[in-house]
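With one protein chain withheld, the remaining protein chains of the complex are depicted in position.
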Amino acid sequence: MALALQTFATVRDANAALKAQGTRYLGGGTLVVRAANEGDVAVSGLVRLTDPALSAIAVAAGKIRIGASVTMAAVARHPELGALAKAARAVGGPAVRNMATVGGNLFAPAPYGDFAVALLALDATITTDDGELPIEAFLSGRDSSRAIVTSVGFTLPKADGFRFLKVSRIKPKGVSVLSIAAVIEQAADGTVSSARIALGCMADRPVRAKAAEEALKGKTLDRNGIAPALAAAAEGTTPITDPIASAWYRAEVLPVHLGRLLLS
Amino acid sequence: MELRKNYFADVRKDDLHEIGQPRPRSDSPGHVTGKTAYFADRNFPGMLHLKMVRSPHHHARIRSIDTSEAERHPGVVRVLTAKDVPHNVYTILILIQIGPEDETVLADGKVRWKGEAVVAVLAETERAAQEAAAKVKVDYEVLPAVFDMEEALKPGAPLVNEYHGQNYYLYDSGECRKVRFGDVEAGFAGADHVLEQSYQSSPIEHAPTETTGCVVAPEGNDRFTCYTNTQAMFFTLDNASIILQMPGSKLHFVGGTVGGGFGGKVDVIVEPIAILGAKLTGRPVSFIYSREEEMQISSPRAAEKVVIKDGVMKDGRIVARKVTGYTDAGAYSRHSPYGAQKGAGHYPGPYTIPNVWIDTYCVYTNRTPSSAMRGFGVTIGDFALEVQMDKLARLIGMDPLEFRFINAYRDGDMKAHRQPTEGAALIECMQEASRAANWPVAEKYMAMSSYRKGA
Amino acid sequence: MAKVPVQFTLNGSEKAEFIDSGTTLLNALRDKIGDTSPKGGCQQGTCGACSVIVDGELRLSCLTLAETCNGTAITTTSGLAEGGVLHPLQRAFLDTFATQCGFCTPGMIMAAKVLLDHTPNPSRDEVVEALSGNICRCTGYEPIIQAVLTAARANSQNAA
């Protein structure tokens, strides 16, 4: 049987069509078309949406809403999303970035999903027809999630408040050894008032480094100040082992790279 | 790039017209316009697509194969199993009398590595072939497997390949290819230092951008044209002829424009089964490896273990070298028995050493069969030899480059495999490297020559 | 099997075909339309040999379904030469000996073309970034980087 593609104008109709056995949502195609090409016979039908709202980026009063079909390339070149450009450019090569979507990245298994790591640090909200979910809850339930993600929303961090690092063996385009995104707010005296740190490849999906976040509070961003956070960085993580690196290696170098990111 | 004509000017005549000229490549205009025809650019009406059902186990007995559901799948034209292959047990080097035949085109009763071909499905579309392949039912009894060469060589290890009867290739010289030159034990006894070190590699993929494959078209006159990216036309044709029990005159191979080889396209893997499919269906057949197959199913460069024991004098002379090399052939021979013995002919490297002992083993394990790759039998050996050279130099407190000059072979020196050295140029390469890298060595080394008497 | 219509321009010519739903753009171009210049190196989106330009954007044709390209303008390497005159990138790939087996070449040229269309005088880093989704196993990349820089220089000289 051919891999039939159905096109819908509304999210509701597309969601209904997705209830059929073997049907998958087609975003940029980098995950699902690949699976079909590689002979994944569990994929028997594809559904896509032409609703232009899914391709929109809205910026209002520091609040960002990015449609799920917005590509990494569109994020990277958007003048008001400069802080996120590095994270968007961390995904694939130029052709992949023209195809890979924000919505798709939320479902990309480690070592992929670097942009989702950034969204986790930004404490994004994930919107579907069923309503809104905090990204942490969304990620933990994503394997059974069936509703089409329509957009992600978050508050734009202050200038220089957002930091992102992707470590890969191959340059300029390689999949992650690990990736780190951090939203750090500092008080007037320079001490950290709040920190959200998200990690890629330290589990099968993006996870928060909550112990490190806690250990940073009230500290200054210097070698001594960050030391407790680095010591706690790998706490609660279960790094993946894959052809790129072992869990051991990822755990070993996480504090090194986190330290470099925090001191940068 | 720089051509340094001052070296060997006295033994070279530069009186050529076309040779030595940087003429443009005749194939490049086709490449840049996308017009070059690779095998997969041939498309025939009614072409079938072949997909392989592969073993999910490293080592297993096949209790039964049920293809009935796959055969009924829409779009499926034919399903092939071992019984359809006229001469199913083969080995490619049988053409140069390196046997025994030890590999099945399609698994018959047993699989010996994860990924081994078991059933071939021919269908109207790739998708139909994939769907049908998923419906082939194979009942396996999983057997103990061995992955480590040293484990494989121990008594009581699971037997990988019954056609050999033991987990190593049996040469006419015994369990390994041997080179014996001088008295290596006496050399060690007289040496100032003895250093034994072990080196290891893992399998390496050729990773050509074009995957292995072929397209076969029946000519309508009982002949079959096979468009292929093999690196060896007649080698592949003759092996296909044996496997298919079909006279070579019935086979027409067209190739020669290949999207990268690096040694990865010298196994005869896709052509025989695709020709068989074309013969049994009367239709053109395309069998192209997926990238995953290219990465994990096609033969890699063998993993090797190399143990080097050297005796060295304080003045820098290596007086004895013993090398034990192990080539991880995986489950079948393919080209590995040749590679292991090529290694025996390569050691102890480009150095003149009076006492040499070499044993090279070709070992069977339950992994993807390895085969030739750029530098076959030599690349990993050179890694081991040249790291060992660095260690030896540091052991005796000598500059690593100067240490190599002391031991470098020169014209007339007898090699361990008893051929006199001819055409040596190692010394000159090192002299130029010394200059280019600003790595100075003593003047006496810069005055040496590979070929001039007295220098 | 249900067929669906696809219609787009390919290198300036109108193309219309009926294809199986779910057919990739790569397969539609190669098997249906007969443009074999995009190559299938992986079908995974990891090698870039199938790269084509869709409405000015670099795309992996192996991961793009043909029916999503209705109404677009598609450019492939086979359409770059005009009136038998090679595109400056093609010329530069020839002159700098940037092809060996040639299998990655059409995809490399597509990636480079999109770069030069937007950035006529790229830095080396920009060239490296533009080619980063394309695998070459023969050349070690340097000759290809040099070819793209050479083409950019030729372009700017022509413009001057």
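Here the chain labels run A, B and C in written order, and each chain numbers its own residues starting at 1.
Keep in mind that, in the parts below, a contact is a pair of C-beta atoms (placed from the backbone, for glycine too) under 8 Å apart; a residue touches a chain by one contact, two chains touch by 3 or more.
Assume contacts and distances are computed from a predicted model.
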{"item": "Name under which UniProt lists the unshown chain, selected from \"NADH-quinone oxidoreductase subunit L\", \"ABC transporter permease\", \"Xanthine dehydrogenase family protein molybdopterin-binding subunit\" or \"Heme exporter protein D\"", "value": "\"Xanthine dehydrogenase family protein molybdopterin-binding subunit\""}
{"item": "Omitted chain's touching partners, listed by label", "value": "A, B, C"}
{"item": "Residue of B:Val142, B:Ala433 or B:Ala447 in touch with the missing chain, whole complex considered", "value": "B:Ala433"}
{"item": "Which residue of B:Lys35, B:His87 or B:Arg180 touches the chain not shown here", "value": "B:Arg180"}
{"item": "Contact set of subunit B toward the excluded chain (per top definition)", "value": "1-5, 7-8, 11-12, 16-23, 25-27, 58, 93, 96, 98, 114, 147-149, 172-174, 177-181, 197-205, 207, 230-235, 237, 251-263, 265-266, 291-292, 295-296, 300, 303, 328, 338, 341-342, 344-346, 349-350, 358, 365, 367-368, 372, 374-376, 378-380, 382-387, 389-391, 400-401, 404, 408-409, 416-419, 422-426, 428-430, 432-433, 436-437, 439, 450-451"}
{"item": "Where the unshown chain meets subunit C, residue by residue", "value": "42, 44, 46-47, 97, 100-103, 125, 127-129, 131-132, 135, 137-145"}
{"item": "Residues of subunit A (touch criterion as defined above) contacting the omitted chain", "value": "167, 169-175, 241-246, 248-249, 252-253, 256-257, 260"}
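The criterion applied here is as follows: only the chains that are shown with their structure count from here on.
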{"item": "Chain-level touch network, classified as line, ring, star, complete or other", "value": "complete"}
{"item": "B-C or A-B, whichever has more C-beta pairs in contact", "value": "B-C"}
{"item": "Inter-chain centre distance, subunit A versus subunit C - centres from mean C-alpha coordinates, in Å", "value": "29"}
{"item": "Where subunit B and subunit C are represented by their mean Cα positions, the distance between them in whole Å", "value": "33"}
{"item": "Centre-of-Cα separation between subunit B and subunit A, whole angstrom", "value": "42"}
{"item": "Per-residue overlap in subunit A, given as positions that touch at least 2 other chains", "value": "1-3, 36, 38"}
{"item": "Sites on subunit C at which at least two other chains make contact", "value": "20, 22, 43-44"}
{"item": "In the complex, subunit C residues that touch subunit A", "value": "1-2, 4, 20-24, 43-45, 48, 51, 57-60, 62-65, 67-68, 111, 114-115, 128-130, 132-134"}
{"item": "Contacting residues of subunit A [partner subunit C, same complex]", "value": "1-5, 26, 28-30, 33-34, 36-38, 46, 48, 73, 92-96, 98-99, 172-173"}
{"item": "Complex interface listing, subunit C residues touching subunit B", "value": "20, 22, 30-31, 34-44, 46-47, 49, 76-78, 80-81, 86, 89-90, 93-95, 97, 99-106, 109, 135-138"}
